[in-house]
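Here the complex is missing a single protein chain, while all its other protein chains stay put.
Right, subunit A next:
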Amino acid sequence: MIPLLASKLILKCLERENVEYVFGYPGGALLPLYEAFRTSPIKHILVRNEQTAPHYASGYARESGRVGVCLATSGPGATNLVTGIATAYLDSIPIVAITGQVDRALIGTDAFQEADITGATAPFTKHSYLVQNAADIPRIIREAFHIASTGRPGPVLIDIPRDVQLENVKTGLTYDKIDIMGYKPNLNGHSGQIKRAIKKIKEAKKPVIYAGGGIVLGNAQAELLAFAEKNNTPVITSLMGIGAFPEDHPLYCGIVGSHGYKYSNVVMNGADLIINIGARMSNRATSQLTKFEKDTDFVHIDIDPAEIGKNMETNIPIVGDAKTVLSELVQKDTVGDHAVWLAEIETIRSENPLVYDADPPCSDLINPKILFKDMSKMTSDNATVVGDVGLNQIWSALYYRIIKNRRYYTSGGLGTMGYSIPAACGAVFATLDKPKEIFIVCGDGSFQMSMGELGVIAEHQLNVNIILITNTKLGMVRQLQFDNYGKGHYSGTDINFDIDFMKLAEAYGIKSFKVDKNADFNKVLPEAIKHQGPTLIQCQVHPDFIRI
């Protein structure tokens, strides 16, 4: 066998994993790998800061259903990935992060650009590798992609010393068999527990399905719809569960949690059975769920056994894949009579309507709730909206309707500001062969965290529309300051310089609009969508508009 340079072998292995794009930033410890990129069919997208690279990979993964790949050099390059890796971990997004490392002999000597990145990321990687022998590369890359994408998905990190990349290896790409002794995810639910669940579902008078990100990640939307319709059971989602169930469906009952709909929390509090499918029951989701009856039953279906019973006592645990378990459940006799409950829900819904109105001076400028409601009517049935973190996120999550094949991505678990621009770009790269409408929703705070990435948007003329909600404030923290300390108790939440975003967009050659009335937004949005290439719509919202 002809020896192959390890750096080339790495890219060959990535090719075998069907990697099309790598989002990265070069550096000294990656010189051999970047030399190999020149002759590889894998496309390298140069991000403008390593901090955004995992978000590109995340957006790519969420849109394509495949593993996203990001790359950074040793030391500061690697540590810049940390927040993005943690973001992917909290939302269970399958990404593989590859980092350069100093030469093996230098590890532990505090060499130039040395950082213990496997150690630094251990708390929020699903697994990580420090490659010590080039001959292990085929096995490690195969395992990394397998671990990232199966079971409960998540980020895997591969740290590769520079001198390993320069080794000549005789090993081929023959490593196909995956046999990891300690990793055998369980997809099929336990039949005994499923039987118990069926009995409870049939007996329940007030059941609710609580759908989490696991439905979206597990591609189980169709199975959930079939199960909910068959059993006439209302569906409430978590923030990560947006897109699990069509929001125009009569059984759809909104989003639960401290930033959810009021009626959803009331409905969930009134349930006698909660069928949780792929939701973590995080503190933000459950903060309003205080009135559970003592005899409320909890069925929890999750692929990660450690999630079951972690945050909420569960009497029927089912460890398994959402799609597999729902396919099984839908074939069983579970139908009960919920007519009274559904009527009660209608009353709850009408007693707790969504409030769109605002008073002057807030009503003088854009009403963001109406903006997203209107946007729902003007965008395609398969549009992707990537919400950032802050008020923009909650407004878009609550008032933009996810129907048919639309998708909504956001940093739900970690709440990482600056997520939307790179994640949406990653989604665009995943759909270049089948272009679709992709929107970035961010505020002036989150926009400025990642605005360097406008360079990537401009360079590749990515067809993405940025809905930039500006109020010269860090709106959500300001809202918390108002709620906790009272009016006027604002601190550190003014973005005091009113940036000319139009000029900024112009500098990057991005077509831009500025609107301060909902009617004007409705006029320019279709134009922005029609435009071939990137656009930015700056939407002026009054600083005192802090209600969700």
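As a working rule, a contact is a pair of C-beta atoms (placed from the backbone, for glycine too) under 8 Å apart; a residue touches a chain by one contact, two chains touch by 3 or more; residues count from 1.
Simple rule for what comes next: contacts and distances are computed from a predicted model.
A.B. asks: UniProt name of the unshown chain, from "Phenol 2-monooxygenase P5 subunit", "Acetolactate synthase small subunit", "Cytochrome c-type biogenesis protein CcmE" or "ABC transporter permease"?
C.D. replies: Answer from the UniProt record of the missing subunit chain: "Acetolactate synthase small subunit".
A.B. asks: So one chain is hidden, and I want to know which residue out of A:130, A:329 or A:421 touches that hidden chain in the complete assembly.
C.D. replies: Candidates A:130, A:329 or A:421; residue touching the omitted chain: A:130.
A.B. asks: In the whole complex, not just what's shown, which of A:183, A:490 or A:508 touches the removed chain?
C.D. replies: A:183
A.B. asks: Which listed residue (A:46, A:122 or A:507) would be found touching the missing chain in the intact complex?
C.D. replies: Of these options, the touching residue for the absent chain is A:122.
A.B. asks: For subunit A, which residues touch the unseen chain?
C.D. replies: 118-119, 122-123, 126-130, 132, 147, 180-183, 304-306, 309-310
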